[in-house]
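Structure first, then comments.
With one protein chain withheld, the remaining protein chains of the complex are depicted in position.
Which chain is which? They are A and B, in the order written, and residues in each are numbered from 1.
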Amino acid sequence: MSIFTQNRSVRIFIGILVLFTLGVTVMSEAYGTGAISVSFTKVLGMTLCLCLAALAMDLVWGYCGILSLGHFAFFGLGGYGIGMWLMTARTEAVVRANLAGGVIPPTEAEVSQATALQIFSVVGAEDWPWMWAASDSLFLSLVLIVAVPGLLALVFGWLAFRSRVTGVYLSILTQAMTLALSLYLFQNDTGLRGNNGLSGLQNIPGAEAIGQDRISIWFFWASAVALGLAYVAAAWLISSKFGNIIRGIRDDEQRVRFLGYRVESYKLFVFTLTGILCGIAGALYYPQAGIINPDEIAPIASIYLAVWVAIGGRGRLYGAVIGAAVVSLLSTYFTGGRAPDIALGAFRIEWVDWWPVLLGLGFVLVTLFAPKGLGGLVDYVVRKDRA
Amino acid sequence: MHLLRRIAMSLAISVFLMAPAHAQDASLQDILQTHAEEIADPSRRTVGETLDALVATGHPDLPEFLTRWQSREAWQRDADGLFVYIEDEDADPLVLLDISTGETVGEAGSREVTQLRPNGGVRRVIGGALVQFQLGAEDPAARLDALEAIGNDPDESHLPLIEARLEVEEDPAIHARLDVLLPALLIAFAEDDADRVAAIQTLDGNVSLDARATLNRVLATRRFVGAELPADTNVAAILSPGTGPLPRDEAYAMLVSAELAPARISREDQRAVLAANVVEGRVGGVPVATLNTEAARDTAYAALVAEGLAEPIPTEADVDAALAAHVFFDAYSEPSSIVTEAARATLDNIETRVGAYRFFDLSLDGISLASIYFLAAIGLAITFGVMGVINMAHGEFIMIGAYTGYVVQTLIADYTLSIAVALPLAFLVTFALGVLMERSVIRWLYHRPLETLLATFGISIALQQIVRQIFGTQARPFTPPDWLAGSVTINDVISISSIRIAIFLLGVIFFIALWLILNRTRLGLEVRAVTQNPAMAASMGINPDRINMLTFGLGSGIAGIAGVAIGLFAQVVPDMGSNYIVQSFMTVVVGGVGNVFGTLVGASMIGGLQKSIEWFNPTNTLAAQTYMILFVILFIQFRPRGIIALRGRAAGD
Partner (left out) sequence: MKKLLLTSALALASANAASAEIRIGILHSLTGTMAISETTLRDVMLMLIEQQNAAGGLLGEEIVPVVVDPASDWPLFAERARELLTVHEVDVIFGAWTSVSRKSVLPVIEELNGLMFYPVQYEGEESSRNVFYTGAAPNQQAIPAVDYFLEELGVETFALLGTDYVYPRTTNRILEQYLLDAGIPQENIFVNYTPFGHSDWSSIVADVQALGEGGQQVGVISTINGDANIGFYNELAAAGIEADDIPVVAFSVGEEELAGLDTGPLVGHLAAWNYFQSADTPENEEFIAAWHEFIGDENRPTNDPMEAHYIGFNMWVQAVEATGTTDVDAVREAMYGLEVPNLTGGTAIMLPNHHLAKPVLIGEIEADGQFSIISQTDPVPGDAWTDFLPESAILVSDWPGLDCGMYNTETDTCVQIESNY
């Protein structure tokens, strides 16, 4: 792993991540002092997953210049992938326990039918939709978590890049993609329980006896590991020749094409890879969130993803992570009712109400005055160091 | 019973009309008091008897009371149950009037009297009793009410009344209604089949709902099953099980419920039977623990059948044989086949026509939807299409336009005037906002188009939240004036609301105006020059800053006007803009960036497409939207520059 020796920022990032993970563990309820509650552990774990998605967004936008406004669709697909397995396995266990109480032992068909009824009666169906075919196998579900977002990204990307849809047009097209997907999932009879989505995902089948305090920290670790690995892999990728080419595509697509590179293939590779990364992030995120429904992949979610990267500073990996972490944690803080209101005589400024305004104006200010984002501050510090 | 009641009523009414003086002995109040409970709290099913009793008295003040009762203008005093009218509902205290003399009988607070509130069903029954009096009334609305009542509950006694009325009626709307009602009554009550067929034929080509309803009533069918076709029934269709309208399972279920075949045993029933026959841990010799496969269960069940402990399961062959041995058919309730055939032919004829009209109506809806998309997108066609600025706050300009309309309406009571004020004001407000935004934010980002997207997105969420803070999350009422509230109705199939026509016209005006501005004015020339080559334009003496500012302001201002129009027909809420933003971008992109005509084509395509998908699957609007977007995504793959693609230098990069 020469990437560690060559790249100081990777060393620093991994160092901070390890320290942070240890710190949270030491303060967790399950393995430490309990200073950090289970719910906050979950918030931190989910934030790490969002950081991972932002990292992917940074790769595709910050390094390859494709402003995708649809990457949260892949994130959601990953969540649905793991959610199907979680729901099926948990419900099947309940159903088996119940049917075992009958006089006659149940047939497999009866178990499957009763499980389907339990899951789908909420949308008025009783049969397994085709897309749940793999949901009884954890292994197949894990494959799907990678394969489905990957395949969607591949097909979409192939169509789009092949016909040279670029820039703003591509952004709008990706936005349309995620809108179409969320509208599709909103329909009750498409097999993924419509607006109900998949719920109860925090209960891990086979781990009923284990408390959420431990499950939450395990998922936190898993998210941290995924983020760490993805960071190292992304750093390696962009420091290679491949990284130079995609940066070249970002800066001047035509020139790279005239140099003889197959620009479309490079773009397609990055688009698909980041789609898969988002899928993995989603698969880790939703068991911590507990519920996924089509609202999650509404177009605005993907725009936020881009905004995090812009605020953190695109074109630098840690920038994406900083942006996602800062904005989402601040939002949690201000909308969670914990920030004290400011009384101005007769008028009270309630953070819950005014936070979106500040956030929106913040985007404008960052875009106008700090095009390099918060990550740009690091440059400033580092340069001062050396000076 | 029903018919008797009818006859009694018409008799009573003739008594009424001939001898009004006859029933003066008792006052109406006394008569009403004997039915006080039923009048105060009537039910649709029982009020008829009360009405019969009332009408039978032939009291001359009764029609007035019934009319008032029906329109909820009669009251009852709580203290003594006296029925009264009230002079002015808003007065305090209320002045109570006698129901016969109209004289003041006292005063009461609003809590001391109860309004008689017959529900819709009861009011229809009262309407039936009022037919006689209303049919000759001066007020056309009352006559129409009477015809409505007859239509709801036709009766033989109405036939001569309708015939007589048809002679003298002059109001065209009522005449049209009579033209349908007379055949309807003839079909229902004429003795001779030939008369009935003739009546049916007069309805030919009449697409009104009433005409179709009349014919459909004649053609009502019921489904039967039997060993063979009965001789005296008027059969509509013989059905073969397993095809089209009669699936195999449904057909067999009919046989089972008619007790013509044994029931099929479902897996659940089988399991229950097995569970009921467990003997020493075995069922039919099979150990219970092994009954977890269907094969094992079948074996055990067969053993039970052999022992006579269970019903045999009909095999598929048994089912087929049972189905083949019976006849399934739909039969008309109407016994005369001549009548049903004539009705069928006439209705088919009408339906063909209705189909064509319906297609036309849906096309109108499509055009209307397209014009809404066009209106929502046209501002964007300028800021995005011509200038290349991605304004994510475009939807919020629409929203602000709508709120401007709402605010103006709260200040100016006259709806027509308020809209006349709101349209230009919305333009000014959003024009100013647009200019402000362009000067403060966008002009710094012309060379970074993707970042405009982020900055304007920030503005969009800030604007949304600010409006939410000012006006609250609740939808605000923004009401069109009366002349825009109705609809243009050509017949019972084709109709379109006036507000949609207005939106369409507004779209056309915008299109023409913008086309003229961009292609025929100095400003348009300068805009096009600046967007194609700012440096060159600047060197020709055009001030690009000024042009950009004005163009962006123009686009925003148009979004504001569009907002007023959209707010009139949809809901005015802080996040209404986000409903239109993605669609608007798609409209512009599909149509082809850089010209207004493209946006028009794009909107027509998207609107038309969505309506045609709905035509195929009318119960799922969401699916239509999904497929429409998928189509757009695919379409852009094949025409990345949109339908109307600019060529050459004008296409820019």
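We take it that a residue touches a chain if its C-beta (ideal position, glycine included) is under 8 Å from a C-beta of that chain, and two chains touch if they have at least 3 such contacts.
Owing to the predicted nature of the structure, the values given are computational and were not obtained by experimental measurement.
The chain that is not displayed touches the following shown chains in the complete assembly: A, B.
Of the listed positions B:V573, B:V593, B:L609 or B:V632, the one in contact with the omitted chain in the full complex is B:V573. Listed here are the subunit A residues that touch the chain not shown: 16, 19-20, 23, 27, 35-40, 42-44, 91, 94, 98, 101-102, 117-118, 121-124, 126, 183, 186-188, 194-197, 199-200, 202-203, 212, 286, 289-293, 295-296, 322, 325-326, 329, 333, 335-338, 352-353, 356.
Within the entire complex, the positions of subunit B that touch the omitted partner chain are 43-45, 111, 117, 119-124, 152, 209, 212-214, 216-217, 272, 358, 361-362, 365, 368-369, 372, 472-477, 479, 485-487, 489, 492-493, 495-500, 569-571, 573, 575, 579, 611, 614, 618-622, 625.
In this section, only the chains that are shown with their structure count from here on.
The centroid of the Cα atoms in subunit A and the matching centroid in subunit B are 41 Å apart. Of all the residues in subunit B, the ones that touch subunit A in their complex are 267, 271, 274-275, 278, 283, 288-289, 291-294, 297, 384, 388, 390, 392, 441, 444-445, 448-451, 453-455, 457-466, 468-469, 578, 582, 585-586, 589, 620, 622-623, 625-626, 629-630, 632-634, 636-638, 640.
Listing the residues of subunit A that touch subunit B in their complex gives 67, 102-110, 156, 159-160, 162-165, 167-169, 171-173, 175-177, 179-180, 183-184, 186-187, 299-300, 303, 306-307, 310, 353-354, 356-357, 359-364, 367-368, 371.
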